[in-house]
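The complex is shown incomplete by one protein chain, all other protein chains being positioned as in the whole.
Here the chain labels run A, B and C in written order, and each chain numbers its own residues starting at 1.
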Amino acid sequence: MSVVAADCPSRFGELTRPSHSGPAGPDVISIAQRPATLIHLTARRAQQPALAAAVWERFQLNLPQPNHFASDNVNTLIWIQPEGWLLEAPVDTGNTLCLELKSALAGIAAVVDQTHGKCVLQVSGRTREVLARCCRLDLDPRIFGAGRSAVTLVAQVSCVLLQVDATRWCFDLIVASTYAQWLLDELQEASRAFGSVRDSAALGK
Amino acid sequence: MPARHEPIFDRYSVWRLLKESIDGNRGWKQAWRKPEPKARYDVVIVGGGGHGLATAHYLASVHGITNVAVVEKGPIGLGNSGRNTTIVRSNYLLPSNIRFYEYSLRLWEGLERELNYNVMMSQRGQLSLFHSASERDAAVRRGNSMLIQGVDAVLLDREAVRAMLPFIAMDNPMFPILGGLLQPRGGTARHDAVVWGFARAANRRGVDILEHCEVTGIRCESGRVVGLETTRGFIGAGKVGIAVAGNTSQLAAMAGLRLPIETHLLQAFVSEAIKPLIGCVINFGAGHFYISQSDKGGLVFGGALDGYNSYSQHGNLPLVEHLMSAGVSMVPALSRLRVLRQWAGMMDMTMDGSPFICRTSIEGLYLNGGWCYGGFKATPGAGWCFAYTIAKNEPHPLNADLTIDRFFEGRMIDEAGVGPKPWAQ
Amino acid sequence: MLLIHCPYCGARAQDEFHYRGDANVERPAPHAGQKAFYDFVYARDNPRGWHVEWWHHYAGCRRWVKIERNTVTHEIRTVKGPTQDTR
Partner (left out) sequence: MSAHRRLQGGHIDRCKRLTFHFDGRRLFGHPGDTLASALLASGIRVVGRSFKYHRPRGIMTAGPDEPSALVELRVGSRTEPNTKMTEVELYEGLQARSQNRWPSLKFDLMAVSGLFGNMISCGFYYKTFMWPASFWERFYEPLIRHAAGLGRATCLPDPDHYEAVHAHCDVLIVGSGPAGLAAARVAGEAGARVILCERDFLPGGGLLLDPAQEIWRKEMITALERIPDVQILLRTNVFGYYDHNLLGGVEQVSDHVPEPRPHAVRQRYRTFRARHVVLATGASERLIAFRGNDRPGVMMAGAALTYVHRFGIAPGKRAVVFTNNDSAYATAFALAAAGLDGVVLADVRRESRLAAKLRAHDVDVRLGVEVNGFGTDAVTLEAQSGGRNTVRADLLCVSGGWNPNVDLASQSGAKLTWDAALATFIPGAPAQAERSVGAAHGISGIGEAARDGLAAGLVAAKISGFGGGCLDFPLPALDGSCASIEPLWEVKTSGKAFVDLQHDVTANDIRQAHREGFSHIEHAKRYTTHSMATDQGKLGGLLGAAILAEARGETLEKVGLPTFRPYTKPAAIGALAGGATGKRFQPVRRTALHAWHLHNGAVMKPTGPWLRPFYYSAAAETGWAAVLREARGVRQSVGICDVSTLGKIDLQGPDAATFLDRLYINSLSPVAVGKCRYGLMLREDGIAFDDGTISRLDRDHFLVTTTTANAEAVLEHMEFYAQTVWPELDVSLCSVTDQWAQIAVAGPRSGMTLANAVEGLDLSNAAFGFMSVGEGRVAAIPVRVFRISFSGELAYEIAVPSRHALTVWQTILTAGQEFGIVPYGLEAMDLMRIEKGHVAGSELNGQTTAADLGMDRMMKSTGDFIGRVLSARPALADPSRPRLVGIRPIESGMPLRCGAHLMSKLGSGTSLGWITSVTQSIVLGHWIGLAMLENGVAMNGNTVYAVSHLHDETIEVVVSSPNHVDPENVRGRS
């Protein structure tokens, strides 16, 4: 039985396809996948202060307010629901962070690994036009400024959307990994008029 | 009982058309009178839609009860009777539904003669397409249910569908078309004509059609209905039948009843008129999309409910977007055609997707409602059964299962297996 | 497309939500009997006017929210969390 590709630790390789045939230029949309560790934290009943303290101690980050994220450019905490946050941390091959948090937060929070459940896509370039084609949220920086995040529908699937750089309209999109290919295809379709490239080197925090 | 008014019935025929055309069409009479309410009627039907008017017609023509009024808050026929997609069929799964709708279909087949009115009953076929093996299996079960009950059904394979409908997309990656279940006797009728035809026929037998007469209260004495408070005064009634699709909960509440019904919106659309493209009525299992072409040339199509309780009669955009996407995905030729108008009707959605024709806990008060989006095709059958139930004070076997009690007893008639989620039926 | 002000996420388009009907009916105690459960599962006021109803923000914070909405005009008066009082 033949085998498709060598073992790839990320789904990145599978998702990448040749760039779109649209008119390419400086304004094209760039999409890149960023490997990361993702952990869903849900505070146990009445334990949010304890969770905040533990998170501060471990990451020196405050639990962000609803619809915001907090980042020190290494770790990012994203509010995704009442009592619920998504932690994005650098790739951690041994899954040690999740195990560490499980033990540190026992009785304080439910810790669920989503590293493989979600993909982080960095989107930049003409995101304003492209996102207007697949998202119904008002993303004007005056409304949805830097530091804002939202769990919302993009291309009919639920995503976490982060406004990383409001002046350059750079976003991170976190999507369920089984929908990642669909989202990528839709983003490419939405950028049909502008062209798009997938370039992991062009971005990165 | 002879009509109190002078006979004012015009018999329609091509000769009559010729005669009137010579006279400049000045000789036509009113299709129905506009009488003042009497103090009391033997039966008052609330709701001047197709169902209410048909009930009045059959009360008079079958049961000889002619001291009947139909009260309607506006002009007749402008509720769901005038807001549907005109499909007529009896391709149901569950025996009690098949029997009822098949009886209704047979009445449809003779309606022109019965009413002396061309309701444009057009049996060009109704085809339900399936997209997967499990949908096919369900269609086979349904088709066999129909044939067992003596109803026509034909299973078409993929190639037969392709030959019949060369313009549809057979190979959508998520919704390939595997075949379809055809009811050759299914089709469409002209919705307004049904209302007007029944109104004219009921009027001929002396039924008073009281338009602009809104019911504001149901008067009961010691557990028995005695009449209706209306905007045109109190009207005494021996029996009262409710047939007010969309507003059934409101009317029932006047009598203190709380029903297993939610009111939801169903949108429908018509395109600009084009030369004949689509013969039969087509229903796609995927994406809740169905389409037919009217005699005038417009493509009439619709889909699922808007999905939340509403009495607004104006539809919303998410459904529009979804439906147009489904339509173009299934019938790519729709893409460059234009949609002309959209409208919405208020559906009484029940907790199992099946209707009520039954007595209520109040003596003399009868209920015809909960038609979900199947009311149009039921018009003659529902009128016939409701008239029987009112006249005899007991249900006909055809509607014996269509009671509210079925939910107490666990005898739900749930064709789709959706359960008590009216918004998803 | 209704605009629903989720108490957690802010103003969102209706397509991020799933509907689930009347929020004034409450699940009876386990031994309340069939009539009580009939009322919970089946009987509805179905008002013409203000209606308190459940919507699930499935594509957002996944909270069930209680919305007070007019069934004639579609105007939304309040949106509350699952255990917040509507009135």
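As a convention for this text, contacts are C-beta pairs under 8 Å (C-beta built on N, C-alpha and C of every residue); 3 or more make two chains touch, one makes a residue touch a chain.
Quantities reported herein were computed from a predicted structural model and do not represent experimental measurements.
Peer 1: For the chain omitted from this view, which of the shown chains does it touch?
Peer 2: Visible chains that the missing one touches: A, B, C.
Peer 1: Among B:T216, B:S335, B:S361 or B:N393, which residue is in touch with the absent chain?
Peer 2: Per the contact definition at the top, the residue touching the missing chain is B:S335.
Peer 1: In the complete complex, which positions of subunit C touch the hidden chain?
Peer 2: Touch set of subunit C with respect to the missing chain: 1-3, 18, 20, 23, 27, 30, 32-34, 37-38, 40-41, 54, 56, 58, 62-64, 73-74, 76, 82-83.
Peer 1: I need the residue numbers on subunit B that touch the omitted chain, in ascending order.
Peer 2: That gives, for subunit B, the contact residues 12-14, 16-18, 20-22, 24-26, 28-34, 74-75, 77-78, 82, 95, 112-113, 116-124, 131-132, 134, 136-145, 147-150, 153-155, 166-167, 169, 172-176, 190, 192-193, 196-197, 211, 271-277, 287, 293, 295-297, 314, 316-317, 320-321, 324-329, 332-343, 351, 406, 408-412, 414, 416-420.
Peer 1: Even though one chain is hidden, which residues of subunit A still touch it in the full complex?
Peer 2: Output for subunit A: 1-5, 7-11, 14, 22-23, 40, 42, 44-45, 95, 110, 112-118, 129, 132-133, 135-136, 138, 140, 143, 155-157, 176-179, 181-182, 186, 189-190, 192-193, 195.
Everything that follows uses one rule, which is that only the chains that are shown with their structure count from here on.
Peer 1: Whole-Å distance, subunit A centre to subunit B centre, using C-alpha means?
Peer 2: 50
Peer 1: How many Å are there between the centre of subunit B and the centre of subunit C, using C-alpha atoms for each centre?
Peer 2: One centre to the other, that is 30 Å.
Peer 1: Find the geometric centre of each of subunit A and subunit C from their Cα atoms only, then give the gap between the two centres in Å, rounded to an integer.
Peer 2: Distance between chain centres, rounded to whole Å: 31 Å.
Peer 1: Which residues of subunit B are in contact with two or more other chains?
Peer 2: As it turns out, subunit B has no residue touching two or more other chains.
Peer 1: Of all residues in subunit C, which are in touch with two or more distinct other chains?
Peer 2: 1, 13, 15
Peer 1: Could you list, by residue number, the parts of subunit C that touch subunit A in their complex?
Peer 2: Checking each residue of subunit C against subunit A gives 1, 8-10, 12-13, 15-16, 58-63, 81.
Peer 1: Applying the document's contact rule, which stretches of subunit B touch subunit C when the two form their complex?
Peer 2: 247, 249-250, 253, 258-263, 307-312, 316-318, 351, 407-408, 420-423
Peer 1: Spell out the residues on subunit C that touch subunit B in their complex, using ranges where they run on.
Peer 2: Residue positions touching the partner: 1-2, 13-15, 19-22, 34-35, 38, 41-48, 51, 53, 69, 71-74.
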